[in-house]
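Only one protein chain is missing; all other protein chains are in place.
Let's turn to chain A:
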């Protein structure tokens, strides 16, 4: 049976195609950035010496010191001596044209002419007030924007740091600069701030911000506090975040009476705040992003990016000429260094903005220059550090930028007159704009070409493989794989790869990886296409003859429905319920087809098992009710009842299963006992964590040993080893899920078992053994199995959000970071924790063919062909789901929830697909290994 290993090679080839295409998509879509935890430090002016040798600071007065600092390019950052207080009012989604006022307008739209206070103030006191366009960088979602405003950087979706799952901000930012120097910050409004920067606030009055249909609660709460706060003098920065305008936009769009109402409220509010503003405080009113004409935001159209900034200070701002013209465009990155300069701190370390003089109080030339040099020095430091930590920006380019900033710092000494200062400020702005443009290129822009190519490759692979899986008659499959088809394909892949290497070596193109993925994907498409053409007669014959039953069509449509709903955010949020609904419906139709009491009972049992997993299903933030009820809280320690249930479930599974798998049962019993002991010994305050970890390690050891023993050939065919493989995956899942979630693994196993019984019943009721191999590899079974496998991701308490990734499974058997294989072990443990269910179901796919007497009665060749066909179909189900989520991410790349819902879903679906591909590959390989090699039938 030469085709045996060709089949496995073909499955590997298919997995490579799918995974590489998605990888390519990710490179174009998922932008990442390295976060650095550096903090900007400055030295007080009083501690600066008058010359390098002596630190005697009393010898000269302050202007002389400043002079000296400016003349010395190597001097450290020096804190500005003047500090003001800052009131930062964030009106969510305040678009620039909301703030314009045109009395000549006869019929103003609902959002026009609603904020006359801004216009009037600027007109009345051009010295004291400023209104600018405040340009946001995409993604224009509130969370990313808030991050950008406080750090002055350009946040991407994945801000890679040591702990990327937590919400908390680890980079230097305005608030940290304030609190570090003994200042105090007060927060009112949106709790995004509190989640981003917990524990930094003197007083915080944060409110849940996810009820986008509630226009008023947050605003009235903030109003009830803000005027009292303005009277107090114990804060340095007062932050108030109003959500009403944004929510009105989401619910009704900008052109709606509700928007007019919210803007009128904002107008009154601003009038009152300007009235009661303390004289030493600067008021900044900013919008974090704009909105489209439908009220959405998240993308990069000009309407979404153009927010407004309004500043007011009783003693007047500096800046002259074009700099202060109303409506001038400034970048949102500039806010952080400017606010920090006003507060008397250095710019935050990751900031890429420049200090805006028109938004700062009047000051002397030397102070201006001090701010400028501080800004340049901080950016130079950041460039150096980023170059050390990441290779995203090429070193030549970074070196060039660093040199030009250093040159600029050296030029400071020659700046004396007012004209010089103006020219200098303009030069600095151009330089910083250049630097920001370089970083924006790597952090902010989607690579749409790569995304498109990846989608096409994915589509190509799915299309041809679908025809192969569905079309080629079962009796031809062994011949196809006994022929030179797979070797030809693999040789052509090898030629492609070597050609790409040669091209890369001769520098014909730069991006080796995408070239390889693209050419191999295309050539595989061509090879599989040729196969389809060669066998077209058989395919058309088969499609002409077979009449699909209703439940089979329904199963396929259910799978497509489960993929299609990934386009809608509400369905992604409720996907657990959707998947169980669909799986139950498909199985219901199967039972209806059998129509006997036993089938009905099995169906009800399956439904009951799925319902039992319902309490374990997690809760995500967008689900509202259960989130606020506190269901999301993971308690570290399992309760007594949970422990007993977990122990009982493992004991029951092991006790029932061990008899069915002959001598391999002993290994399972040993692993199960150690798993139980691990939980029991580590439980409660009397437990011993060290011994518990040791027991967990022994359990893992026995699981791995049993996996190794799967290589020992079984005389009775592959069924027993496959069952053992499933049970081992079950035990591994139990270990990583921990005692409180372990019963879900048993429930998953039970649900799979019920389906298997149902299928073997169906065989009996159908009877005819002639069609059995084609029936047992029918795509409806693969779809059902894939639906159940996807469901149990939710059923075991997971959710596709980054904050749901739990890190405890990595450490349940001790800290793996002490060993040399640490990263590999933690990766494996985390993968099993998240995607153990698709892996377990993938590994047991061949059982759908082989379970029961009927499956075993087929000849080994047709068994293998059926297993191959089913594994390919199962993998295709996951590939289709991944394609759907990639498509929905592309469609929604400017959707409000793209970073909160769609992108995490894509990442998790990718993980699940990879796990399912790996699992089914393992299952197919086990089948091929254990199949008796002699010919029984042909």
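Going forward, a residue touches a chain if its C-beta (ideal position, glycine included) is under 8 Å from a C-beta of that chain, and two chains touch if they have at least 3 such contacts; residues count from 1.
Assume contacts and distances are computed from a predicted model.
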**Asked** Which one, "18S rRNA (Guanine-N(7))-methyltransferase", "SUMO-activating enzyme subunit", "Probable cytosolic iron-sulfur protein assembly protein CIAO1 homolog" or "Phosphatidylinositol-glycan biosynthesis class F protein", is the UniProt name for the chain you do not see?
**Response** "Phosphatidylinositol-glycan biosynthesis class F protein"
**Prompt:** In the full complex, which of A:604, A:705, A:824 or A:891 touches the chain missing from this view?
**Reply:** A:604
**Asked** Which listed residue, A:120, A:294 or A:596, touches the chain dropped from view?
**Response** A:596
**Message:** Using the document's definition of touch, tell me which of A:227, A:550, A:666 or A:811 contacts the absent chain.
**Reply:** A:550
**Item:** Hidden-chain contact residue, picked from the options A:577, A:680, A:694 or A:828
**Value:** A:577
**Fill in**
Residue list for chain A contacting the dropped chain reads 213, 549-550, 568-571, 573-574, 577-578, 580-581, 584-585, 592-593, 595-597, 604, 607-608, 610-611, 614
